[in-house]
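One structure below.
Just one protein chain is left out here, and the rest sit where they should.
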């Protein structure tokens, strides 16, 4: 039974369509929704809606759901529609009338927002950790190979002297800025929406700072209309920050695919990281790098998807918002697994000193020769033209 | 065992990442890949690579896989990586050495292309049918309610007199043009890629027109490099045609959500099509319409995803292309179910004559009054200014 | 003075914002709007709204505007807002009262649609011609260099033997399919919207087939609501077809940038096509190819822009649609100039026989060796594994 059922059964086809895969996605939210419900229940105790022993019973049962879920024994059914309903139904099943009180002073709308936000904070923290890990891997890589010189390219043409150190450090610096962006997103979303109801508050006095504190939110998201409006806004901001990680991985992957070609041979991917062809027996393909490269575009599409779904809509909740859940979840998964893959790759990839050296052809030093003339007092532009004559 | 395995086991984490959910998506392709393999095997018989009885054995076993799949008894395992491997492994398991011959004169690359294209032709045909069905439903709707007048809006302001007939016919005409776009996409992709191998043909003389004929393709896609390049091109074209269906459904849904508000009341959605709120007991929400509206944006994102994944890459296959599979499959699913939902809705929605009439306020007739003056000989612009004075 | 002015002057800042750059973009539409107005005026003569000599006067003056515009002497002012107003104002200025009649039986809405569609048909035809030209250039290129073998790549790894002929023919085939897509878009939009007014027709009997015939439209776009709805739909379809040209150019450019690197040297770009660096005197950069590559992404963004602007809006005209004009115009410009550039490049680029030959390393023949074993009777998979042992 759904939370909102009141005697008119929903057409079965309509139900199948509106529920979609939501009940599957929601499996990820179960522990966060329980956590939020525990804080909510404690607050209801605080303001006298629930009695102390009622609070304890509910908290105990909610903790039991977390436990069941950890063991994959708490399943959301299609008929349940979502995790919120499944949890309330479970509470009513176990605790009877008491379960019917748990939804006091909240709506599914602020419940979803809260569970999602707790989940998002968790995943952002995981991303930050994976980023730090990759930075560490890159540091070791630079330590090992940093001195090796290789050609630096612009316009995909040999330009000036570069080095593995310069190349690796570039990504370290970029990833540090990604950490900053992750932190920005985290701080933005670190506000507690529980208590905003369906976007117009609840007709009862509640203690929102108490709930926020229990859930470790930095602050209360006061305005209930903004709470709804922030759905999509917050998600697109966090997806943007993930896309910045992914564009870095896209570039690393693109570099590695190119420069591990036999024609360059600067990098060597372990054979155990390469797949083959069903027809060509000699092939060693860098599929893992190609997929990381391609997955950047998924992140961009997810961000855009959310940005477009939420446009041209008036204030207040719309069911359209539901479709922002999947891109966020997938965005996190992809970013986390791509970061892990890249850490594995950078920790195992080899730099081929010999090939790097072979690549260091004379034109890479043309600019240095200009500057030798500059140091002898020639104007830069004149020195440039003088050396240019040779090419 | 994978088709390309040759003694260097793939790192387990890399494997998990590169396979992803592909083996699940591929379940949809099993019958199409078998169909293509049957045609391929018959061709191999034709050119003397297989003997007649070998052909018959392989065809029989491939048909058996189709049968098993129909009963959900043919499962692709993660270790199989994809349906092509699962099928070849099954054939080798059942037929021994003979199974090892089936991959002669093809690559997984042209196999994927062929299976996908057969699947796509099938789904495009299904979309066409659902479109025709919706056109039929709209025709009956117009027949029943067409005479009812209601306000026509521009800039979301009352403009001139409209009617249910005008409104419904507008979508009928638009959907007829969508049928045309579906047909355009169908004709474009109706070319057989089997025999193009991994993008550079196969080093053996084969009979491509024979295969194309068996698979009911209109023509052979001759150039193998183009066959690879068309992956993404064809998919984005068909997703564009689906997006045109979805923008129509988006507009219908947007119209119905607005004009079924109590403030207008022109349309009435059956209660059994509406969901409720977990907090507000009075709510009858048009979730089904909101989701159809929102799903348009998924189609746009899918098309864009494919367009971006395939950019900035040189000729020839890249593993990136793999990521074009899911958006195509999801695009079809969404379009088909949204069309079905809209047919259901239009067949059940009611027009409220009373409210439409109430909406017919005088300003809707201002333009007609201008034209009365025009008919009396006044210049249009003068007549316009004269009537405008009243507002 | 604007067509709709009636005594309440528009706030100056609001005016500047709403007009934007429209009056500049509209300069391109002047001849098409005049053409449409001539047909409209003749039709008004036909149905008795205008007398024969009135028709002749108006037609003469409209032709004069076309002439003035050809000499860049017809300027749309910011106060005019758009070309339609500028033209009506001009007619009133020259012909007095008679000019005030020209807007009878139409709205700016169907006027814009008609002028845009005539413009679009023109530009699509131009694209088709440029495509045919590029196909011709590629044919000559293949004739000259087609026999040269060079490595074929998959996953950016040497795969099998390819040739300049195979490569060039791949793009010829792809561009032929682009011609087909251009034709599909052309046929879709080849319907006359004039007479649909502001989306609800005009309160006077007019002869729409007569107008359509004069303007060489294949058919009348009957339903006025659909006429409005097709704005955006038609534009996104034609932009999609342009994007398919651009993805081909993107791929050609990506191939040429890579394979003209010294590390490959298969292709040689004339020096006069390359730009240099402000700091590195040796550089020969393929900027022209990089820009063609990048401009593909503009086309994708334009299509998406239109698709998103028009979503989540009810039936009928919205001012939002105005913003679909610029992406269409820019989309055409970019595609046309990119096609012209590519024709120039392919006609001048050289294939370096020596370097292509050097690239033909043994692993490219591994598959052929598998097939030699197959021809001796070994099963494909066994032969594959046998040769694979060497790698």
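For clarity, chains are labelled A, B and C in written order, and residue numbers in each chain start from 1.
Everything that follows uses one rule, which is that a contact is a pair of C-beta atoms (placed from the backbone, for glycine too) under 8 Å apart; a residue touches a chain by one contact, two chains touch by 3 or more.
The structure presented is a predicted model; accordingly, all values stated were derived computationally and were not measured.
> With the full complex in mind, choose from C:45, C:152 or C:197 the residue touching the hidden chain.
C:197
> Of C:210, C:273 or C:365, which one is in contact with the hidden chain?
C:273
> Among A:23, A:119, A:138 or A:167, exactly one should touch the missing chain; which is it?
Here the residue in touch with the unshown chain is A:167.
> Any idea which of A:13, A:251 or A:353 touches the chain not displayed?
Reading the full complex, the residue touching the unseen chain is A:251.
> Could you list which residues of chain A touch the chain missing from the display?
These residues of chain A touch the chain that is not shown: 3, 6-7, 49, 88, 92, 97-105, 109, 152-156, 159-162, 166-167, 169-174, 177, 180-181, 184, 187-188, 197-204, 221-226, 228-230, 232-233, 236-237, 240, 243-244, 247-248, 250-251, 254-255, 258-259, 293, 296-297, 300, 304, 307-308, 310-319, 367-368, 371, 374-375, 379-382, 385, 388-389, 391.
> Please give every residue of chain C in contact with the chain that is not shown.
Here the touching residues of chain C are 2-6, 8-11, 13-14, 17-18, 20, 84, 103, 106-109, 197-198, 202, 270-281, 283, 285, 287-288, 290-291, 293-295, 297-298, 300-302, 304-305, 308-309, 318-320, 322-323, 337, 340-341, 344.
> Please give every residue of chain B in contact with the chain that is not shown.
Touch set of chain B with respect to the missing chain: 154-160, 257-258, 261-264, 276-277, 279-287, 290, 304, 308, 311-313, 361, 363, 366-367, 370, 384-385, 387-388, 390-391.
One rule holds for everything that comes next: only the chains that are shown with their structure count from here on.
> Of all the other chains, whose mean CA position lies farthest from chain C?
Computed centres place A farthest from chain C.
> Give me the C-alpha superposition rotation for chain A onto chain C, in degrees, nearest 5.
About 180 degrees of rotation relates the two copies.
> Closest chain to the overall C-alpha centroid, by per-chain C-alpha centroid: which is it?
B
> Can you work out the whole-Å distance between the CA centroids of chain A and chain B?
The answer is 29 Å.
> Just curious, how far off is chain C from chain A if you go by their C-alpha centres, in Å?
That gives a centre separation of 37 Å.
> Give, as an integer number of Å, the spacing between the C-alpha centres of chain C and chain B.
25
> Which residues does chain A have that touch at least 2 chains other than itself?
Residue numbers touching two or more other chains: 276-277, 279-281, 283, 285, 287, 290, 304, 308.
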